[in-house]
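The complex appears here without one of its protein chains, the remainder shown in place.
Up next is chain A:
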Amino acid sequence: MTQTAGSSSPRPSSQKLMKLAVAGAALLVVAGGVAFYYASKGLKSAGSNGAITVTINDSACDPNEITVPAGRSTFTIVNKSNRALEWEILDGVMVLEERENIVPGFTQTMQAKLKAGTYEITCGLLNNPRGTLHVTPSAESEAEAARPALVSFIGPLAEFQVFMAMQANSLVKATKALDDAVKAGDLEKARESYQKARAPYKQIEPMADLFADLHNAIDPVADYLEKREEDAGFTGFHRVEYGLYAKNSLDGLAPVSAKLLADVTALKDRIRGLRIPPEQIAKGAGRLVGQIADTKITAGEDHYAQTDLADFEANIAGVSRMMALLKPVAVQAAPQVVADIDSRLTETTSALTALKGPDGYPAYDKVNADSRKALAQKMQGLAEAIGKLNAAVGLE
């Protein structure tokens, strides 16, 4: 009757399961009764099938220091104090596992799957001294750390979805303001909203560029179009930018900004339904940083506003977020790779910050070749470091 039994043995029929459940419940009632009997007699019950028994009296836990191997452990908590209590395993201030409302004189069992490390255990009243739980590495836990299970990526991927949803919301909101300003004929407000919309787009670019149709409508650069600025395919951000910063005019922009708003709204909806496999995070981040190093730094994208450095900053902020989300899962399997990515992210951010003047970033055409080359090298190093991550955590 262990938790893993089902995964290795053929599935019993549901009828059988019901019987098992009933038998299990009955057994537990008996076991609970026995434990209660021993507890009320004040005897120490030896742990059957490897369960660790922790007795809590009015002022402490007995034993107060426990050692278990990493993986699944079962704890039997006996409340010998005179108050209802909860029993918790703490990692710093975080509760890893807990059993609440254990009534005086009663026993509860708790299963916990623990990683190697040292944890605190609570012992009754909030001001009672805490006990210590040592969890030692096991062969099983080492293997799992080296190749994290798919379930361990659920949390980071969900956080990434939240991050993208929030950026997409900001993107739609700022683009709406841009469209409104264009319609109202307010050039200054339009420029301001344009910049506000650009940053969230650049933060989620590694995922936004997965949708080829929207990417080509939202962010095409005139250089790649046959008739350049006169091309019918020249739409989206840079078309707006061309009007706002090269022509200093809102003429003809109303349909363009309206179309941009429709496209970023569609992007927001598609991102919500996006099912991202875990390897896509590092892959997308590495691909983007590689593109910056290879082409964007040389060619530039923001030909009219010259705001490429702000774009890069937003790109790197997004990449930082992506790496931070993977870190807790990846750090055990690949501490070196994670440390390398961390330090290269710091270097890249510093290189960008170093270019900032008192009024923020200079116009990109004022950034000389040496500075561009230095920045490209940082980006290249970062892309290579990120490129090693998937293999190191068993995602390739």
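Keep in mind that, in the parts below, contacts are C-beta pairs under 8 Å (C-beta built on N, C-alpha and C of every residue); 3 or more make two chains touch, one makes a residue touch a chain; residues count from 1.
Here is the rule we go by: contacts and distances are computed from a predicted model.
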Which of "TRAP transporter large permease protein", "Iron uptake system component EfeO", "Xanthine dehydrogenase family protein molybdopterin-binding subunit" or "Acetyl-CoA C-acetyltransferase" matches, in UniProt, the chain that is not displayed: "Iron uptake system component EfeO"
Contact residue for the chain not shown (choose from A:150, A:262 or A:354): A:150
Selected from A:161, A:216 or A:377 as touching the chain missing from the view: A:161
On chain A, residues whose C-beta touches the chain left out of the figure: 1, 3-7, 9, 11-12, 14, 17, 20-21, 24-25, 28-29, 32, 83-84, 88, 90, 93-95, 98, 100-101, 103, 106, 108-109, 111, 122, 125-127, 149-151, 153-159, 161-162, 165, 272, 275-277, 325, 328
